[in-house]
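In this view, the complex is presented without one of its protein chains, the others remaining in place.
Up next, chain A:
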Amino acid sequence: MDSTFIIEKSVVILVVFGVTMLMAMYSTWAERKVAAYLQDRVGPNRAGWGGLFQPLADGLKLFAKEEFAPNTPNQFLFRVGPGIAMATALMTSAVIPWGDRLHLFGRDILLQATDINVGILYIFGIVSVGVYGIMIGGWASNNKFSLIGAIRAASQMVSYEVAMGLSIVALLMMTGTLSLKEISEQQAGMNWNVFYQPISFLIFLICAFAETNRTPFDLAECETELIGGYHTEYSSMRMGFYLFAEYANMFISSTILAVLFFGGYNYPGMSWVAENWGVNLANIIGIGALFVKLCGFIFFYMWVRWTIPRFRYDQLMHLGWRILIPLSIINIMITGVVILRGEIFAYLGW
């Protein structure tokens, strides 16, 4: 392992980290702006042009606020909860291919922190750990509302992870790989997976809403019933970390949706651009294409939030266990039959 490799990877990791933070920051701004526009309002417009410095002002405010901790026997857990939520939210971005590769300084630079061959499994694993941040925070708060919120979040995320994993299985049967890089490469041109696996996409989308605790599945922090859910007792930047982790999760899940189903960094005419204008430019446009797609998903998240009211808890469980899981199993079976149709036809002698 030479030193240039380490430098290259550190730069990629730092850029990915910075971009994730920036996107999470500006998602809060976008959320307020989109909410305002959908409700015929103007939204934040005092801090900077169009309120663009609003996230900075919010962050400054959160840092300056008094840090209040409840009288709880679990001081350590209370402190560590937001950290776990934030760390897991940022870790998932490591395996996402932001673009193909850039040719700089005589080297091929892979636009991905690491291309491990179990990329999707890694993401699922990290996302499951993310529950602990919420669970520990809610438990350590020593507050009934926090505890109920945390329990809701845990059972909701565990239930929907099953449906999410099963919905991906059908896709993986088609692609034959778990590496996000290879999945992106297979979708070159307009060969996007969403055209082959629309049901898988729909289930994954619904589960992504539930996994990120977004409306209509935000039962973990529903203000009307639980004050703030698991972060009721949190104040200052600790609460900021929870909210920030939520937005980072939203950014990452939008990216995964774009990579798995909407062709990742591919765009129509990419090979033509690579031939005529050079590989670097083609891939920079590719990064732009990925960002357009994922920003579309982030907008969709917000759009849905201000359209659909929250589910009741039994409805949520009903949808997860009795509709989405059977549906994804049927989808797996149909996909299997379609993949093996040649063998089946040969067996039947048609």
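Note that a residue touches a chain if its C-beta (ideal position, glycine included) is under 8 Å from a C-beta of that chain, and two chains touch if they have at least 3 such contacts; residues count from 1.
Definition applied: contacts and distances are computed from a predicted model.
Enquirer: One chain of this complex is not shown here; going by its UniProt record, which of these names is it: "Exonuclease SbcC", "Electron transfer flavoprotein subunit beta", "Branched-chain amino acid transport system permease protein" or "NADH-quinone oxidoreductase subunit I"?
Expert: Options "Exonuclease SbcC", "Electron transfer flavoprotein subunit beta", "Branched-chain amino acid transport system permease protein" or "NADH-quinone oxidoreductase subunit I" narrow down to "NADH-quinone oxidoreductase subunit I" for the missing chain.
Enquirer: Please identify which residue in A:F53, A:Y132, A:Y196 or A:W303 touches the non-displayed chain.
Expert: With A:F53, A:Y132, A:Y196 or A:W303 as choices, the missing chain is touched by A:W303.
Enquirer: Looking beyond the chains shown, say which of A:F5, A:Y37 or A:W277 touches the absent one.
Expert: Residue touching the absent chain, from the options given: A:Y37.
Enquirer: Which residues does chain A use to touch the chain missing from this display?
Expert: Residues 34, 37-42, 45, 303-304, 306-308 of chain A touch the chain that is not shown.
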